[in-house]
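One protein chain omitted, others in place.
The chains carry the letters A and B, assigned in the order they are written, with residues numbered from 1 in each.
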Amino acid sequence: MAARKHRRVGDSPLVRRTLIGLAVVLTVLLLFMPLVLIFVQAFAEGWAGYVSNILNEYTLHAIGLTLVVALLTVPLNMVFGVFLAWLVTRFRFPGRKLLTTLIDIPFAVSPVVAGLLFLLLYGSNGWVGQWLGEYDIQLMFSWPGIVMVTVFVTCPFVARELIPLMQQQGREEEEAGVVLGASGWQLFRRVTLPNIRWALLYGVILTNARAVGEFGAVSVVSGNIRGETNTLPLQVELLYQDYNTVGAFAASSLLAGIALITLVVKAIVEWRQSRN
Amino acid sequence: MATTDVMERPAKRLSAPATKRVLPGFGLSLGISLFFISLVLLLPISGLFIRAAGMGWEQFWFVITDPRVVASYKVTALAALAASLFNCVFGLLMAWVLVRYEFPGKRLLDAIMDLPFALPTAVAGITLATLFAENGWYGQYLADLGIEVAFTPLGIVVAMAFTSVPFVVRTVQPVLEEMAPEDEEAAMSLGASDMTVFRKILFPTLWPAVVTGGALSFARSLGEYGAVIFIAGNSPYISEVISLMIFVRLEEYDFPAASAIAAVVMTVSLLLLLAINVWQGRYLKRLHGG
Partner (left out) sequence: MSIEIQGINKFFDKFQALHDINLTIPDGQLTALLGPSGSGKTTLLRIIAGLETPEEGRIRFSGRDVTDLHVRDRRVGFVFQHYALFRHMTVAENVAFGLNVLPRKERPGKPEIRKRVKDLLEMVQLEHLADRYPAQLSGGQKQRIALARAMAMRPEILLLDEPFGALDAKVRKDLRRWLRSLHDELHFTSVFVTHDQEEALELSDQVVVMSNGRIEQVDTPLELYGRPDSRFVFEFLGQVNVLSGRIGDGVMRQGDAWIRLPEGCENDDAQLYLRPHEVRLTQAASDQAHLPFRIEAINLIGAEVRIELKPDGWECEELWEVGISHTEFNARQPQRGDRCFAVPDVGHLFCEHAAEPKTLEWR
């Protein structure tokens, strides 16, 4: 809130109103309406229809599998993200910049390629896959493969949220803590964590949303076996291709709900951070 | 000058020992990070390149220059370009409006910019397909105008544009926020019109961010799968994207072909990523004073 009002480019009422109007209209058309469509279609058969679609046996299984994948992926990536952020922002060592670039790789890689990577390595013809096959362990086309691929695709998120923040906050508070006698864990719990908790929360929620929604990579490794290796997004595809549009959107509404929660959490986190 | 009598030579160390790091956890965090990155990232990626290399150059070339595959390169690249250009304009507009103006509902608008990031691609896919289908909410009006979106390359552009909206907006916003009003005031007090100030003062600072966001958008769109396949129609040579090509080869159990195409895609993505990082390092750092 500036005490003095600045005169800036684009302040004239005409320009202002035109730009705002244009922005609002485009946003509504491009972003809001799709959201609305999801819920309108989901409830096209009324509440009873909606509930019965959700409670469909295969859909329920897909929900369960998706939850399991998220429950395994998110903590793993959270721990990794925290350690990487600590490493990269609190120490100087050769190769530090390289590490921060490496972590962006899953962002740049097409999800189908990501799935292929793991299929090549762990599929029954891959190096590791062949070796595991001797012990009768099959990772691809079953839930462990889905988890691995999801971990790959979502590993940058926590680190990318934490690194700029921890970089900006600097190491002085932690140094002060060390001078006062704190051990590593005390330092993290009492000094660092309170400073990063909102960014960490958002990173975790975002990881969760992306883990739950991953489609391309999971399509490649899952085998699409209805009732066994279908995650919720795959189930959405299945229902849609079976022309069960309402069922597909009912399942989608759950995923859209998670997306909305993610957005709300982000808004809260930003509000909190701007307060500081 | 106060000196102490040195009775013994001070111990000489060639470099500060690693154990002397002030903050704890270096060893542990390095170990975990390297282990994780090797296992999850480096191992699979090298596996791909090794597999692709094992194909032999001739077969590799044959596969990646197959006409259908080449058609998918073109379709994907052109659509991604169109989508990124749209997002450069749209993203700049949104960033401008969100940073510079106050109006009711602004918070909501800001929040929903991230929707494509949080929404699963398959959901985006079926939603866009339904919206733009001939009898869809948008499709019906567009059909009256003679514009077909669903099952055409235009649909691919729409899907790619949707999924990469956040990239430009979120890259340009911080740059806009940091701009000092004093620069504009100074220019305007010297008599410059709004358009001139924008061109000479604001745009030079903005365009690196717009380009970065556009490049990120382009890189993302190249590999987009879930949002595209429902609306694209997927007719070979016309509306097939690269990621679908790879998937098709996989379904045919043609692993070598899939690997070869994937290796090409992976290389392009990595190069793009490198270029974006270097670009960001040079231009965006310069703006922030290094």
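Observations
As a convention for this text, contacts are C-beta pairs under 8 Å (C-beta built on N, C-alpha and C of every residue); 3 or more make two chains touch, one makes a residue touch a chain.
Just so it is clear, the structure is predicted and the values come from calculations on it, not from any experiment.
Among the residues A:Val24, A:Ala182, A:Leu201 or A:Val246, only A:Ala182 touches the chain that is left out of the figure.
Checked against the full complex, the one of A:Glu173, A:Glu228 or A:Glu270 touching the unshown chain is A:Glu173.
Touching residues on chain A toward the chain that is not drawn are 172-173, 175-183, 186, 190-191, 194-195, 276. Although one chain is not displayed, its contacts with chain B can still be listed: residues 1-4, 6, 10-17, 20, 22.
Basically, only the chains that are shown with their structure count from here on.
On the chain A side of its complex with chain B, the touching residues are 2, 6-10, 12, 15-16, 19-20, 22-24, 26-27, 29-35, 37-38, 41, 79-80, 83-84, 86-87, 90-91, 93, 99, 101-113, 116-121, 125-127, 148, 151-152, 155, 171, 174-175, 178, 183-184, 187-188, 206, 209-210, 212-216, 219-220, 233-234, 236-237, 240, 245, 248-249, 252, 255-256, 258-260, 262-264, 266-267.
Contact residues of chain B toward chain A in the complex are 21-26, 28-30, 32-33, 36-37, 40-45, 47-48, 51, 90, 93-94, 96-98, 100-101, 103, 105, 107, 109-124, 126-128, 130-131, 137-138, 161-162, 165, 181-182, 184-185, 188, 194, 197-198, 202, 219-220, 222-226, 230, 242-244, 246-247, 250, 255, 258-259, 262, 265-266, 269-270, 272-274, 277.
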